[in-house]
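Handing you this structure, nothing more for now.
Note that one protein chain is taken out, while the other chains of the complex remain in position.
Chains: A, B and C, in written order; residue numbering restarts at 1 for each.
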Amino acid sequence: MTVKKSLLSVKNLCFRRDDTDILRAICLDINEGEVLQIEGVNGSGKTTLLRLLTSALSPSEGSIHFCGKPLTDCRFDYLSSILFLGHQSAVKMGLTAEENLAWMSGLMEHSHSIACALEAFDLKGYSDIPCHRLSAGQQRRVALARLMLSNVKIWYLDEPFAALDTQGCTLVEQCMQRHINGGGAVVLSTHQSVALESLRRYSLPALNQHELYR
Amino acid sequence: MNWNWFYRMGSPKWFYYTTSRWLPWLGVMTLCLLVTGLVWGLAFAPEDAKQGNSFRIIYLHVPASLLALAGYFLMAAAGAIGLIWRMKLSFMVMKCAAPLGAVLTFLALFTGAIWGKPTWGSYWVWDARVTSMLILLFLYLGVLALQYAFQSQEVGNKASAILALIGTVNIPIIYKSVDWWFTLHQPSTIKFTEAPSMHPDMFQPLLVMILGFYCFYALALFMSVRVEILHRERKTAWVRDLVSQVAEERVGVNS
Amino acid sequence: MIFQFESLNQFVTMDGHGIYVWTAVIVSVLFLAVLVINPLLRQKDVKVEIAKDQLREKQRQVSNREKT
Partner (left out) sequence: MLINRRRGDVASPLIFFIIAATLIPLGVSPDPSVLSMIAPGIIWVMALLATLLSADRLFDADYNDGSLEQLLISSQLLVMPVLGKIAAHWLTTGLPLTLVSPLLGLLFSLPSEGYTAMMAGLAIGTGCLSLLAALGAALTVSLQKGGLLLTLIVMPLYIPVIIFGSATAQYSIDGLAWDVPLAILAAMLTIAIALCPIAIAGILRLTTIN
């Protein structure tokens, strides 16, 4: 087996809010062709960690290196090679599924066509219906169909399986498999177990439990 | 250049202990200056030829307005320092300066209104200065409200610091435009500009009062910042030690 | 420097302007006093609160020790 190339390395990452530690001393590596699953109980900071990794938040301490360079030096390169899907799916209710995808992938470069992506996610007949008339699961599928359209290096998926049925989950897993086979990397936070090869787990410790309850 | 002093100044602990040494002196000085200035101004300064005794309100009105404005700039400067150097202490200063400034602005407006009644015949005149002062009050209230609207202390601090800075950029514009608006609507029949030169006998007590207000401002600001420090640094070792010391002393007295 | 009024009574009335001057003075002094007294009171409150917190923590530590 060849040595996997490291894409992102995180050293001693801390995040504090109002003098309370949210994340403490996180060290992790994200390699090519690998899925990293971030685990942790509710409130352990999974979403915060993803936001730090996507540089939406800036860390209180520690450093993030992308391809060996500190993130602050290559922000543009980094941002154009990641994709983030959060709790909120960023689907515009007033637009149709097709328009939504065009808008979202307009942020990146095209690879497959939109129709293909929609077909893969079983949304073929719904492409010209405004999204507010779709069900929650279907809206989620629209958001996830973005994965088919992107050709960036790293995917960050925050709870991608929420509101999806088993078939949808399998689809997403297939997507991820294809992505890592192509040399990409996936970071996802979920409670579900994922059946994928080359999966690594990173568990976040539950911090300050007693402080939270006070 | 040695920047040590600057960073030391940013340490809440250092601030707390240094000001606790200054506070008594500052308190005594404030009291002396204010009492002297007030008695001098109210009783011993000569009567104004045109306005009679009502002009004596100037000894409260002018220092209050002066500090209201100066306080806004101080608040904005503290906010800027906090944003740039991420200094916690300067955010605390900013947070405490906001209510202080708002009260002073209100006082300036209030004394101005009372002064206006015997002088201009009405409590409220849409004079350029009065209007600007009212807008300043709104700016203060905006900063205050924004500060407390956020759940996170940090975000509230930064957001209100930005707002304070925007306000600072706008104050000259607002002032100029209000001034211009006033001259537009008031054909120069009455001039509210103050007498070009004040008699020294009148001016000296005013100077004392202004100094007294500056001291007062420092005193009140320090005191509320100290409370803020204790509140926010409650988990640090030095505050714990400080409080347990006080508690032990009290227990010692009781037993 | 001389006292400007002939009698104390006149000092209070100030030729009819007394009411304005004195309300201004009283209100101002009141507000300034509040600005100083308020932090003093709050300081006491905060200290008591912190002391209580510490006490609670100590008790919890003690009870934890008893459990083990």
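Criterion: contacts are C-beta pairs under 8 Å (C-beta built on N, C-alpha and C of every residue); 3 or more make two chains touch, one makes a residue touch a chain.
Computed from a predicted structure; not experimentally measured.
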item	value
Missing chain: touched chains present in the view	A, B
Touch with the omitted chain, as defined above, among A:Ile82, A:Leu134 or A:Leu204	A:Ile82
Identified contact with the non-displayed chain, of B:Trp22, B:Trp85 or B:Trp180	B:Trp180
Residues belonging to subunit B that touch the chain removed from view	135, 138-139, 141-142, 145-146, 149-150, 152, 154-155, 158-159, 162-163, 166-167, 169-170, 173-174, 176-178, 180-181, 184
Subunit A residues touching the omitted chain (full complex)	17, 51, 54-57, 76, 79-80, 82, 84, 86-95, 103-104, 106-107
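We take it that only the chains that are shown with their structure count from here on.
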item	value
A-B or B-C, whichever has more C-beta pairs in contact	B-C
Geometric centre: closest chain by C-alpha means	B
Subunit A-subunit C separation of Cα centroids, rounded to whole Å	54
Between subunit C and subunit B, distance of the C-alpha-averaged centres to the nearest whole Å	16
Contacts with 2+ other chains: residues of subunit A	none
Sites on subunit A touched by subunit B in the complex	17-19
Touching residues on subunit C, where the partner in the complex is subunit B	1-5, 11, 14-18, 20-21, 23-25, 27-28, 31-32, 34-36, 38-40, 42-43, 46-47, 49-51, 53-54
Residues on subunit B engaged by subunit C in the complex (per definition of touch)	34, 38, 40, 42-47, 52-54, 56-57, 60-61, 64, 100, 103, 106-107, 110-111, 114-115, 117-118, 201, 216, 219-220, 223-224, 226-227, 230-231, 234, 239-240, 243-244, 246-247
